[in-house]
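These notes concern the structure reproduced below.
Note that this complex is displayed minus one protein chain, with the remaining chains in position.
Let's turn to chain A:
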Amino acid sequence: MAARGCPVILERLSFGYGRGRLLEDISLSVRRGEVLALVGPNGSGKSTLLRLMAGLLQPVAGRVLICGENAARLSRRAYARRVALLSQQGGAPGAIRVRDLVAMGRFPHQGWLRRASAADRAAVAQAMEDAEVAALAGRPVNTLSGGQAQRARMAMTLAQGGDVLLLDEPTTYLDLRHQFGLLGRARRAAAEGRAVVAVLHDFSLASLYADRLAVLHEGRLDGIGPAAQVLDAAALARVFGVSARLLRDGPAIFPVPRD
C-alpha cells in the first residue's frame, strides 16, 4: 500500500491491558481526502482505536504509521503537528475566553515562550470562522452552552492543523444544524487533503458524511467499506444484536427496528 497517500496506516494492531485484549489484529489505512467513520456498539473499541491513532496509547502488537513514519518514534510535539484530536473528555480552564482556547490549538507550532505568529493568528481566526464560534470569541468558555463549548473545542482542533483529523463523537451536544455544520467542515478538511477519522454513533450521519465505515465488533474489525456495502440487516444483527431493516434515501441509510 502506498504510504504516500495514506497519512494513517494501522498494521495488525492489538491493544489491551494485562492479558485481556480490547483490540485484536486491526489493519486499515486512511487516505488523504477521505472521511472514515468508526462505528460499533459501546465497548467495541472505537475510542481506544482513535486514541491509538492519536498516539495516546501504545499498541501491544503491530504498529501505527503516521505519514509513513513509525508513530512510536515520533515526539509528542511532532505527533501533534501531524495529528489533531477532538477528544470526548471536555474541560477547559474556567474563565478562559473562546479565542484563547482556540489559540491553544497552535501550541505544537510555537516555541517554549509561546509567542503567537501572524500565521497562528490567521489559523485561529479561520478555525473560529469554520466552527461558527467567531461571534463567541470574547466569551468565557464556562458561560457557553454544551453545544457552543463543543464547537469551540472543534475550532481548537481545526486550528491545530496537520495531516490527520481525529474526531471522537464530535456531534455530542450539537443540535441538528451544528451536527451538519461540523461534519460538513470535516468533509471540507478531507477535501483540503487531510485524512479524517470520526467515531460516530449515528448511521445516517455516518452514511451521509463518511466515504467508508469501519465496523468494530468486540475489538475486531467486522468490516470496512462504503456504507452501502457494510451496513445490512445481517451486520446489524451480528454486531449490534438488533433486528432492524434499513431504509435508504440517496446515500443515507436509516436503521428502523423490526417489530
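Note that a residue touches a chain if its C-beta (ideal position, glycine included) is under 8 Å from a C-beta of that chain, and two chains touch if they have at least 3 such contacts; residues count from 1.
Methods note: contacts and distances are computed from a predicted model.
**Q** Given that one chain of this complex has been left out, which of "Iron ABC transporter permease", "NADH-quinone oxidoreductase subunit K", "Peroxidase" or "Aliphatic amidase expression-regulating protein" is its protein name according to UniProt?
**A** Its record in UniProt gives the absent chain the protein name "Iron ABC transporter permease".
**Q** Which of A:R12, A:R77 or A:R258 touches the chain that is not shown?
**A** A:R77
**Q** Given that one chain is not shown, which residue among A:S14, A:S87, A:Q126 or A:S204 touches it?
**A** A:S87
**Q** Would you indicate which residue among A:T143, A:T172, A:Q229 or A:S243 is in contact with the undisplayed chain?
**A** Hidden-chain contact among the options goes to A:T143.
**Q** Determine and list the chain A residues touching the chain excluded from the picture.
**A** 51, 54-56, 76-81, 83-85, 87, 89-97, 100-101, 104-105, 107-108, 113-114, 140, 142-143, 153, 160
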